[in-house]
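A protein chain is absent from this complex, but the other protein chains hold their places.
This part shows subunit A:
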């Protein structure tokens, strides 16, 4: 399949892609964009774009950091549930159940308004080097989102680890590989391959969980759009632009993950 595609030259590919239904959809989208540009109020954009860019940057780094750290946590969580002894698997299972069973907003507020408001009672914390960080909002947002991602992805990784055929692991052992080597070369890579399609979905969901940090005074892109709404009393314009921004980020994420998935040999197991 992939071999044929490279043979077709660029012009032919473009004409293949520009089918009638796609042209109609593009025209409709163009009409919507032009309509929005000419019939709505956008005079607030110059005043807020800098704040908006900063907001997008914050949303993106929060997404990247929490997904990365969350995934690092998810691997041991999944492994413990799939193959660990009882005293490993039970706490891991309990963690995933609690995280998946409670709304993220509650976890976030428990950390920020609950845990975070306990710290200042202790003078030694107030005087320590950690205090400038602990009094800010973003560490709580990052922690809550990381734990949430780890909870969901831990469950996915459990299934992925369990799904790698036993025969492969037995064959690796027969080759005389150590347990660590089996994990690193056989078990983990195949589990990640299996989990990848789900990982795309989880990352997109995580993107759409990030606006919750606006409720604890982190100025992400959602908070910026709320501010525009409250300052200018416009309802649709900032919300529509916000929706468009999230859609664009989602599009880029899905595209990036599909490229990664395409690199994986499709015959595994």
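FYI, a contact is a pair of C-beta atoms (placed from the backbone, for glycine too) under 8 Å apart; a residue touches a chain by one contact, two chains touch by 3 or more; residues count from 1.
Everything that follows uses one rule, which is that contacts and distances are computed from a predicted model.
Colleague: Can you tell which of "Amino acid ABC transporter, binding protein", "Peptide/nickel transport system permease protein", "Molybdopterin synthase sulfur carrier subunit" or "Fe-S cluster assembly ATPase SufC" UniProt lists for the chain that's not drawn?
Modeller: This omitted chain is identified in its UniProt record as "Amino acid ABC transporter, binding protein".
Colleague: Identify the residue among A:87, A:180, A:233 or A:255 that touches the chain left out of the display.
Modeller: If we include the chain that is not displayed, A:233 is the one touching it.
Colleague: So which bits of subunit A touch the chain we can't see?
Modeller: That gives, for subunit A, the contact residues 113, 116-117, 119-120, 126, 135-137, 215, 217, 226-227, 229-231, 233, 235.
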